[in-house]
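For reference, the structure discussed in these notes is given below.
The complex appears here without one of its protein chains, the remainder shown in place.
Letters are used for the chains, namely A, B and C, taken in the order the chains are written, and counting of residues starts over at 1 for each.
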Amino acid sequence: MAHVIHERKKLLARVRRIGGQVAALEKALEADADCTDVLVQAAAAKGAMHALMMEILSGHLAEHVAAEPDEARRTDQARVLLDLLRHYAR
Amino acid sequence: MAHVIHERKKLLARVRRIGGQVAALEKALEADADCTDVLVQAAAAKGAMHALMMEILSGHLAEHVAAEPDEARRTDQARVLLDLLRHYAR
Amino acid sequence: MAHVIHERKKLLARVRRIGGQVAALEKALEADADCTDVLVQAAAAKGAMHALMMEILSGHLAEHVAAEPDEARRTDQARVLLDLLRHYAR
Partner (left out) sequence: MAHVIHERKKLLARVRRIGGQVAALEKALEADADCTDVLVQAAAAKGAMHALMMEILSGHLAEHVAAEPDEARRTDQARVLLDLLRHYAR
């Protein structure tokens, strides 16, 4: 349980940092900042968002698939992951 | 010029929507929401962030590469795009 | 077992089709074909290769994680999948 709480704290810290990146991107767009800077900021925020998604997905796979004692539930949860990956990875 | 301003408004609307998605994700993590819901929200925010990056990249390519009269500058700006793609696409 | 054999046949058909796409791409490059055509062929082959990887990954997740009775093995196999995704998805 302590493990899960520790994980959640790390995820929260990550999501807050991304919130900051998105707010900075909004400000840069409002201020009509240099286009290359805006692009680099957008790409960094996207990279951070992808890393966060992978972190959550990794926790899901560990907790709700690998550690789940019921095979039918494992199969269901594995399908959730695959559907997401089909949609959001290329 | 009106075109650029219109584009910027659309980008701002997009980035604000993403700000809302990230805030909702933070709340879901704080409330210890259902793991699948959190994962789906994170994936949707990542998808939106990717689409925003592509939109900015598309504007950059149109404005600072295709419409740029100076060839040396076009080459420089094209390189910026390629570096980003090498980093943030797979 | 019949299921696994059927899956393997489908994967083999896919990998052979990709082999054909790669051979056609080689010919197009040798013949100095139109650059846009070469690019479109390369992108299509990459898309097909990604789809094949996802198919194999999906089978791996179903067979070696969800259907595996031993939890330690499930955890190991889940880690293999995550390492791959960290490397090959963005």
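To be clear about the criterion, contacts are C-beta pairs under 8 Å (C-beta built on N, C-alpha and C of every residue); 3 or more make two chains touch, one makes a residue touch a chain.
What you are looking at is a predicted structure, and each value in this text was computed from that prediction instead of being measured.
**Q** Which parts of chain C are in contact with the chain that was left out?
**A** 8, 11-12, 15-16, 18-19, 22-23, 25-26, 29-30, 32, 35-36, 38-40, 42-43, 45-47, 49-50, 52-53, 56-57, 59-60, 63-64, 77, 80-81, 84, 87-88, 90
**Q** At which residues does chain B meet the chain that is not included here?
**A** 47, 50, 54, 57-58, 61-62, 65-67, 69, 71, 74-75, 77-78, 81-82, 85-86, 89-90
Operating definition for what follows: only the chains that are shown with their structure count from here on.
**Q** Return the distance between the CA-based centres of chain A and chain C, expressed in whole Å.
**A** Centre separation, chain A to chain C: 24 Å.
**Q** What is the distance, in whole Å, between the centres of chain A and chain B, each centre taken as the mean of its C-alpha atoms?
**A** Result: the chain centres lie 15 Å from each other.
**Q** Give the residues of chain C touching no fewer than two other chains, as numbers and ranges.
**A** Within chain C, residues 89-90 contact more than one other chain.
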